[in-house]
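Notes to accompany the following structure.
Presenting subunit A:
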Amino acid sequence: MSTSKIGYDDAYDLQAKRLSVKKPEIRYDKQGDMTDDERVEKAMLHFVKDFGSTAATYLDACIHCGACAEACHYYKVSGDPKYTPIWKLEPFKQAYKREASPFALFYRALGLKKKVTVEQLEEWQHLLYDSCTVCGRCSLICPMGIDIAAMISLARHGMFKAGLVPHELHAVAERAEVDGSPLGVTPTVFEDRLEWMEDEHEVDINIDQEQADVLVVMSSIEIQKYPQSMAATAKILNAAGASWTFRTDGFEATNFGMLSGNAEWQRDMSMRVIDAAIKVGAKKLVLPECGHAYMALRWMGGNMYGKPLPFEVQHISEYMAELLNSGKINVNKVKQSVTYHDPCQVSRRGGATQASRDVLKHLGVELREMKPGGDYNWCCGGGGGVVTIHRADELRYKVFKLKMEQIEETGAEELLTSCANCRQTFDDGQNHFQWKYSMESLLEVVADNLVEDEQ
Partner candidate 1 sequence: MSATHPFGAGPRGNIDPILNEVMHALDRLLTDNESTAIDLSSLPFGPGEIEELEEQLGIGEIKAELDALGKSLIRETIYPGVWWLEHRNTDGETAGRYIEITRVPEILKAQDADIGAGLKQLNRRLEPVGDAAVT
Partner candidate 2 sequence: MKDERTLGEVLLAKGVSRRGFMKYCSATASLLALPPAMVPRIASALESARRPSVIWLSFQECTGCTESLTRSSSPTLEGLIFDSISLDYHHTLQAASGDAAEAARHAAMEENRGEYLVLVDGSIPLGNPGYSTIAGISNVDMLKETVADAAAVISVGSCAAFGGIPGANPNPTGAVAVNELVKDMPVVNLPGCPPIPTVITAVLAQFLTFGQLPDLDHYGRPRAFFGQTIHDRCYRRPFYEQGRFAETFDDEGARLGWCLYKLGCRGPITYNACATVKWNQGTSFPIESGHPCLGCSEPGFWDEGGFYQPISTARIGGGTALGTAVAAGAAIGAAAAAMSRRRQAKTIKEG
């Protein structure tokens, strides 16, 4: 594989409000030194690999009705038709028709569908990465029921192989593959920071237990930017009286392999966690406040493993809801009005929408839903790796305005979510717009309001 030209040591700006690379003016949109033809060939080969019956069903079904545009925040805020979700798949669709569709032979023989060109792929880099958070709203509006978001993820595979990934995203993915963390969190760093939190918050944190019922993992964003999350997680697990542990050989929940489109890296990253869980004999893997980690491990983990996982996978919000519903932990009532931002991959795409609602109910807050809310919630604009891409900032801020208006309309006092990536996107937006709302973590609110003497 190609190598990044940015050095790891000084590339990241950890002081910034979001996952950020220093000196973003240096731009590389291509990786490796392939010729254009080689890039196209690579892209095609790897597109073809993904044209299974599910993808084919979707790619063959589009009726060009254009409804998906109305569901996409990028189209909504810009009015630019190129942001129509299905248009983002155009080269992928074109490749499908030409290479694998039922009439592929005719398309090729008669030249009815042109070969995808490198110019097309370069142009579509912006559409497949910068302007798609894989939030899946378009998948819900499609009258044909095409899961467009799932297809975007597949299309990224070929783009990665062709070396046509936005540079920052490629860089963090590569670092995650090599170092085990996109933000340079080595096992040592992780352990150091856990110990720091243990002291800071006076909480017992289990590290590298040989055996545990519950394996807990974190996202680098939390480890580096929101370390209190680790303490909050420990507090809750301790309060529940669970047999649990963090593992230094499998702690990273994020999966930039998946976001960037490298299927092998995606597997490597998932397998580290899966192996660790198996090693400690975990009955349950608790995922942190991270949207795409839920998709990667809850819904794709078994597929990476090649068979059903021998343990249950839960998002922290689901785990908290389970503990609260069963009375294993209790929380004090919080007399505040709150609006909750659903992380796309956990709620809309992941099916865990109700869990956070249950937690909020136990907290006794006045929940003011956004409109549209819940499963139809507007994305924060930072998902799918978009928040890492600097040239996408301008567009992302436009999208964020939509989110801001939606939240302001609720008039809620507090803003909560259960995804560190959403959180950093909000922090960055808040900073950019000097906005009054700060994004808070559902996990931390629960930890802060735990009824401690229950034990």
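With respect to how the candidates were assembled, all candidates are chains of the complex that A comes from, given by their letters.
Here is the rule we go by: contacts are C-beta pairs under 8 Å (C-beta built on N, C-alpha and C of every residue); 3 or more make two chains touch, one makes a residue touch a chain; residues count from 1.
Note that the coordinates shown come from a computational prediction; the quantities given were computed from them, not determined experimentally.
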Subunit A in this complex - touching candidate among 1 or 2: 2
Subunit A residues touching candidate 2 - in the complex, by the definition given at the top: 45-46, 48-49, 51, 99-105
